[in-house]
Structures are given as C-alpha cells and as structure tokens.
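The structure is given below, and queries will be raised subsequently.
What you see is the complex with one protein chain gone and the rest in place.
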Amino acid sequence: MDVVEFRPTPDQYAWTFGGVAPSHRIRPGTVLRLWTEDAFSGRLQRTTDMPSQVLDMTQVNPQTGPFHVEGAQPGDTLAIHIVDLTPARDWAASTTIPFFGALTHPYTLHEPLPERTWIYQLDRAAGTVRFESAALTLDLPLEPMLGTVGVAPPGREVRSSLVPDTFGGNMDTPEMKPGTTCYLGVNVEGALFSVGDGHYRQGEGESCGTAVEGAMDVTLIVELIKGGAPAWPRLEHDDHYAVVGSARPLEDAWRASQVGMVAWLGDLYGLDRLDAYQLLTQVALSPLANVCDTNYSALTKISKHLLPAADAHGGMHAHLRSLAKGLI
Amino acid sequence: MDVVEFRPTPDQYAWTFGGVAPSHRIRPGTVLRLWTEDAFSGRLQRTTDMPSQVLDMTQVNPQTGPFHVEGAQPGDTLAIHIVDLTPARDWAASTTIPFFGALTHPYTLHEPLPERTWIYQLDRAAGTVRFESAALTLDLPLEPMLGTVGVAPPGREVRSSLVPDTFGGNMDTPEMKPGTTCYLGVNVEGALFSVGDGHYRQGEGESCGTAVEGAMDVTLIVELIKGGAPAWPRLEHDDHYAVVGSARPLEDAWRASQVGMVAWLGDLYGLDRLDAYQLLTQVALSPLANVCDTNYSALTKISKHLLPAADAHGGMHAHLRSLAKGLI
Amino acid sequence: MDVVEFRPTPDQYAWTFGGVAPSHRIRPGTVLRLWTEDAFSGRLQRTTDMPSQVLDMTQVNPQTGPFHVEGAQPGDTLAIHIVDLTPARDWAASTTIPFFGALTHPYTLHEPLPERTWIYQLDRAAGTVRFESAALTLDLPLEPMLGTVGVAPPGREVRSSLVPDTFGGNMDTPEMKPGTTCYLGVNVEGALFSVGDGHYRQGEGESCGTAVEGAMDVTLIVELIKGGAPAWPRLEHDDHYAVVGSARPLEDAWRASQVGMVAWLGDLYGLDRLDAYQLLTQVALSPLANVCDTNYSALTKISKHLLPAADAHGGMHAHLRSLAKGLI
Partner (left out) sequence: MDVVEFRPTPDQYAWTFGGVAPSHRIRPGTVLRLWTEDAFSGRLQRTTDMPSQVLDMTQVNPQTGPFHVEGAQPGDTLAIHIVDLTPARDWAASTTIPFFGALTHPYTLHEPLPERTWIYQLDRAAGTVRFESAALTLDLPLEPMLGTVGVAPPGREVRSSLVPDTFGGNMDTPEMKPGTTCYLGVNVEGALFSVGDGHYRQGEGESCGTAVEGAMDVTLIVELIKGGAPAWPRLEHDDHYAVVGSARPLEDAWRASQVGMVAWLGDLYGLDRLDAYQLLTQVALSPLANVCDTNYSALTKISKHLLPAADAHGGMHAHLRSLAKGLI
C-alpha cells in the first residue's frame, strides 16, 4: 500500500471544496497519514480569546488536501475509510461566535449573545476532555470525529469549507469517527477530496456552532469504486448504515437522507420505494448532525442487526476494515 | 395505592386534548390500568384495507381518558410514569395515507402516492413483529411505546389528538416507553390528561406517518408536583434526560427542545445559559420523534452517565420507579 | 334585508374560533353593523404602557360574534362582504411584545428586545394616522382592514383568536378591506363566524407583530352559498382574486395559497392543473400577510384585468357589491 504523510503549513491550507489545486495525487488504495489544524486555525487558545477579536472568519475550517485520486471520474464513488483519529494537542477550544449557532438568529434585531470561550484539557490516559464552568466541572469521554470530509462540488461551484451539501463537506456529524467508511459521489476528475475540522467530541446538532475543536492526527484509506455515485453521502460502520442529507429547512435535510436511504435499501435488498419507506418508518434512527451551518445536516441510520447481511458497494467496508487492521 | 382500570368503549373515546369531560377523577398516586385502541380505531385489519376507503379521518388517534387529577392547578407539573406497555392484539397495521407522511407533500400538484397497507404479526415468545414485503421478510424487535400522552392545552384551546405541542400530545417519540416518566405542565384545573396511539415499534421520524399501530394494555402511575411546570414536555429514564419540542419548521421543534434543556440544566446544576448551551453542544443526543404531524417533534437528550447525579423534580422518577417495581 | 347591530361588552367578547355559543343567529343576507375592540382589549393607551405590564395575553384579539348563520352546513361556503370599516377611536396603538414578531425569535437564548409603544393619532379629515418617533414624524394614509375573520374550525378543534388557518382567523392581511368579499368553507353547523382585530393600517408581513391597532365600526353583509367550500380562504375584490394560505414554514403558507389558486383557476376557466400552474407563474402577485403569528399567512393574488371576465361563486361578489351600495 502506498502511504502518504502530510502535515500542511498554514500557507498550504485549503479553504474551499473545489477551486484549489491538489496537494497530492494519490492512487486508489493509498493510506493517508494527515494532520489537520483546528477549525479556528489555532487562534483560540485561552478563555480570554474572544472570537470577534482573534478569529479571522475568512480562515476557519482549514482543510488538509485536496487529494486528486487517480482514475476518479464524475459518477464514480469515493470510499474514504477513517482508520484512526488521535488528538494532536492536549487541549481544544469551543466558543460562541456572534450570530452563529442554533440558539441565536442572524435575521433579528437582537444584540449578539455574549462571547465566551471554553478551553478543554485532554487527559489521554483517562480518555477524557474537561468541561469547566463556574457551576460545574465535568470530564467527558473523548470521542474524536471529523467535521469536514468532502469532495469538489458539481456544477463548476466552489464552496467554503463551512458548507455541507451533496458533496459532503462540513456535515459535522459525530458519526464520522474511526471505523467509518464514507461514500461520496465524484463530481470532478480526481474527486479532489479534503478533510479537516477535527472535534474531540460533539453533541448531535452542534448547538452553539463549535464543538470541542482540536488539531487531529488522521489516518485514512482511500478507495475508488467505478460508478455507483450516491446522491447523498453514505456512511457505513460495522453495525450501521447511514445517509447524510444537508439542506434548509431541517426537515428537507432529513428528507434528503430518507430518500437517500430508500435508494440504498433498494440497492441492498431490492425493496421497492413504498416497502423501503415502510421499513424505514419502523427501523430508522434519525440523529441530527448540525443545526448551525449554512445547510443543516441530518442522518437516517439503520442498525445492521435489524437487516439481513448484505455487501454494500461490493463489500468495500469489510475490505477496508481488514486493510485498516494491519495499520494500527 | 388507588388502582383504576378502564377499557373505553368506542363511544367513550376522546378525540381531542381539552374540550372533553373527564372519564375519571383520580387522586395523585393512582395506578391506571388502561386499554388503548389503535390509531386507526381498529379499522385497518387486512393488507387489502385502503385508508381512503376504510378510515374515518375524524376518528383517528382515539384517546383513553381524559383523567382529572385532583388538586392539579395551572402551573403544576404532572408526572406520568409508564410502568408497562403490552400489545393487546397479536397483529398491528401500518399504511400510507394520501398526502400524509414525510416523503409526500400536501401543497404540490402531484397525485397522491399509492396506498399500501402492511399487517405485522406479533410473535410474543420471540418478542418480534414481522415486516412482510415482496422482496423481504424481517422479524423486528417489539419495542412498545405510546404515540400520544397529553394534557389539555392552555389558552382555551381544544386540539385534535393528532397534534403535538407544549401540552405533549401526539409527539410520536420512541422514547415514550416503559420506564419513562413524562413531566407535563398543567394548563387547566385537573390537568385532563389522556393517552393513546400505541406503537409496537417505530423508527425516529415516523417517516410514512404511521408506525406499527396496535391496541395496547397500558399501566401508568400518575403523580402531581405542585408548581414547577416545564415549558416543554420533559422525559426521564433511568439513564437519560430528554426534552421534547414540537413546532414547524423542524429546526424550531429542536430549538425549543434545546432551550428547554438549557432550562433543565440550569435547574439541576445551576449552570447559566451560556454554560448550559456549551455543555449541550458537546453532550446532547438529538433523535427526531416525528416529521409528519401538524407540528414536528424533536428531542434533546442527555445520558445521565455524563452528568453528576441529581434529583430532577425532587427525585420523582426514582420514587415512581420504586412504586412501579411493586406492580409488575 | 335584516340588520343586526352589536357592540359587545367586555364579558361578551369571544377569544376563540369554535367552542363559543353564538351571540346571534342570523339569516343569510343579513347586514351586520358591529363594533370591534382593538387587539389589546383597549389596554394599551399611552406610550408609557408596556405590554409586559398592562397586557393580559389571555385577552388579546377579542372577537365580536360568533354568528350562527341559519342553514349553513359543513361543506357550504360563507361569503362575508366588508361594506365599510370606520375607525371607532381617534387613536390607535402598536408595540413590541417580548419574543413576538418577525425580527425576534422565541427559541433562542437572547434577552427580549426592548418594549416600546407607539400611539398613532388619527386625522379624520386628512385620512391619516401619525407615526411619531424621535427621528421622524410621518402622516400615513388611513387604510382600515380587519386582522381576523374566521369561522369555527373543523375536527372538533377550538383555536385561539391569534391563529390563522384553513378556517380564516387571524390572517392579518391588508387585503381584508372595504369592498372585499371573503369566502370561507363552513366546518360546523351555523358556521359560527366572528371578526375582530381592526387595523387602521398595516404593512405586508406585520413585522413587529402589531399593526396600527384600533377599535373599529364594521359593516358586513353575510351570504351563504350551498356547497362549494374552498380548501383555503378566498378573497374577491372588484379588481383581484386572492387566496390566503396559512402554515409554517412560510413557503408552505404560500404553496397552500398557490394550490388554492390553481383550483380556483380550474373552477373559473377549466384550466387543467399544469396550465393553471403555468399561468400562475406568469401572473400571480404574492404579497405576504403576516410572518409573526402561530401560522404565517401568504397570498396568491391575480388582477382580474389579466383574465377573461368570470362569475366566481355564481357572481356573488357583484351581488354583494350592489347590495352594499344601498347601505352607505
């Protein structure tokens, strides 16, 4: 297996999906050992650092990549398997950015909510990050995930790394974790995928707009499947299938994920649309991902334990899992 | 403990929250052993029964009750503990009702989706219900829940039993299951709560609009807490807290549940609003309940394992759990 | 023509659509000469009156009525023609109610916007109301309208007089003005319609949630058409047809009005759904009504000058206009 290591310098960050020359050209099957800077580009380090003073909003969600995958053509399917996510620092940050987040609203006449910054200290041995507030201190389990995994968009567009859509991107779902295979439709030659926005943990919905944001050491395996591009990002774990929809209002994000899962159940079991709709109604889990970004993201997720065994996308997940075992 | 048993005859069903004379007056602490008819009023029995032909849309979601709780005043909190839910029939039904459900839309020019009815056979020994379709037959775990648990609304309103709102009602969340304590604010003297719409199982979102709908034997304990009415329904399990918000669009349903949980975290731990917002961001689970009813319902849910021990509403849940143990 | 005069005393106000005994039984063709109190029940009289101190939120939008129309059956169409609206006081009030209005949001963590009350003085000779602020004083044309015109809802429901829906209600559209015929589907025997919430003028959208609110002398003629109940309220002026949709999110309110107009164009000209959709696309006006109430309201409106002459609902509007001429 080819192995590519890449720790971008600040001038090498990508800030968009699409519109950027590839940092590397890789072959399908390549192992990537990457470092990703945090969503704030490392500018938020102390509880006294206020977003309006230290953040540069044109430099958030720095991406590592993009990677040109040889042979990837529009209509193909990229399979990105997350082998490992390890925090690259012993602390992480979260904050309230004016008029950003689910419990504020930009199109009102209110003054912004107060800015406040939280710094989380990591305890690697215990596997926890520490939430500290005036009233309460809590050690919360470390559950690393990637906020952004995306390819270049279709239709000649270039989108900010803050955007989730059909091309993946800033989906901000806790389901993007070690052991996950993410299937993305390819829109441009080479796919041009990138990753970033590591979270040491995050609740579903990412309420205040920023998770426990931290730099991350990321190990991926990237594979290519000819054809079969799904309309919306699909995730496969050992024990679940999931589809991510991104849109506004939130019901449309979720409906997109449902329609995506109806299609997947059709692929896997030959269910017609109505039977898939019925089955979904009785077995779907529907965890939210983010309700703060430019599109909201919602998942439709099904436990494999409820379904007959099947080989999604030709058994790609099992294949990548076995490759991954040799890497850790 | 007082025990009241009630199996309503069809002429005794209630069809609304509010606006109906109580079926019983009960004292706080009463055990209720109830029977609830299914959401279709039992009219859907075969796969050849089509909703447009056999359903009476003015007679769906029949309620058992309402119960007048002595001493309940506006501003008080009703605690309804679900001791047990046992399917009262060996089969259940689900269907597609024209222009009802998440993957159709009433304000379009489309023809309705085809009507199709599924009948689920119950295997009590195995604890399963059977999904049958042309392509696939699956035995799914029985996971009984109540779609509707509600009190009379505020503001002189009378709402259909299809509606979820601040008063609870047709929330259609799988979290309303045995072992749950549901806290509802009281709006009118006596609270006037009712239950119905049993589901043998349901996915999150209730996509097609109807779960595995079945008649249910329901055992509840009802308690009253003076004052402390929450703005939105709160649920407490042994291992989770949850708040249910109901509104449209879906983001507002979820935001309501988030604001409700910010308030609860403040009650439990003295967190100020910003610290509660931050904690929520990192620990909330956000499962959807329904995306098909007149208001959509979404939950904010937190694992108690992540939080310090606390006695919500004066330790009511533990109290009711211990009472319930004597009943089964 | 029968003429009924009614100036309710405060204990005679209705606060809901449905759920209230009729104040009068009238025959179709009756002229009603009514007085309506303002939306604040007259409690806001000075710029120093703050809503949180002087308003009783259980007593807003008092209704005059309801009127039982003899012979009205579910499925029939009530035609309410507004003959005249004359301000009943020489002043009117508007204000900002905490977390109510389009540019605030209830499900956030913000403090409420400041409360401020504006009193508008009326100049009857000039036909103006005076907006006064620190920076600017403006005389604005008097354009009286009714915020609420509604019948009892279907499905056994009772709704607050703050709610707009299929039954009309608190639609808050400036199109509800002298010369308008409003067609409402009848849901219960007698229809039980009421009116209230007079505005001396209002912009489209009713941004801050309260118009130039004032008591009103109202002259109506009420007619009954057997059958033909429209799904959504229809308005007819001498020069326009309009349909009002009410829902959330706002696009669904507007879509409902569009689907309603597709149906009306079909009734009037035999256009099939696709041709009506096309024609609508090129000729519809789409003024908003309110973006602040429990449902938002939006209109689809077409100039009669663009269409062939037609007799909507059997020429009822022309009939009522001619009757009205004899009354003024």
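All chains are identified by letter, namely A, B and C, in their written order; residue positions are counted from 1 within each chain.
Keep in mind that, in the parts below, a contact is a pair of C-beta atoms (placed from the backbone, for glycine too) under 8 Å apart; a residue touches a chain by one contact, two chains touch by 3 or more.
Note that the structure is a prediction, hence the values are computed from the model and not measured.
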Of the residues C:71, C:127 or C:203, which one touches the chain left out of the display? C:203
Touching residue (missing chain; options B:12, B:52, B:108 or B:121): B:108
Touching residue (missing chain; options A:41, A:258 or A:282): A:258
Of C:4, C:88, C:103 or C:318, the residue that touches the missing chain is C:103
Suppose we count only contacts with the excluded chain; which residues of chain B make the list? 103-105, 107-111, 113, 249
Sites on chain A contacted by the missing partner chain, in the whole complex: 15-16, 18-19, 58, 107-109, 155-160, 245, 247-249, 252, 255-256, 258-259, 262, 273-274, 277
For the chain that got dropped from the picture, name the residues of chain C it touches. 94, 96, 101-103, 113-114, 116, 118, 131, 133-136, 138, 140-141, 201-212, 248-251, 254-255, 258-259, 262, 269-272, 274-275, 277-288, 291, 296, 298, 300, 306-308
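The definition used in the following text is that only the chains that are shown with their structure count from here on.
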Between 0 and 180 degrees and rounded to the nearest 5, what angle rotates chain B's CA atoms onto those of chain C? 180
Could you please state the distance in Å, as a whole number, between where the Cα atoms of chain A are centred and where those of chain B are centred? 33
Just give me the whole-number Å value for how far the CA centre of chain A lies from that of chain C. 48
Going by the contact rule already set, what residues in chain A reach two or more other chains? 103, 113, 249
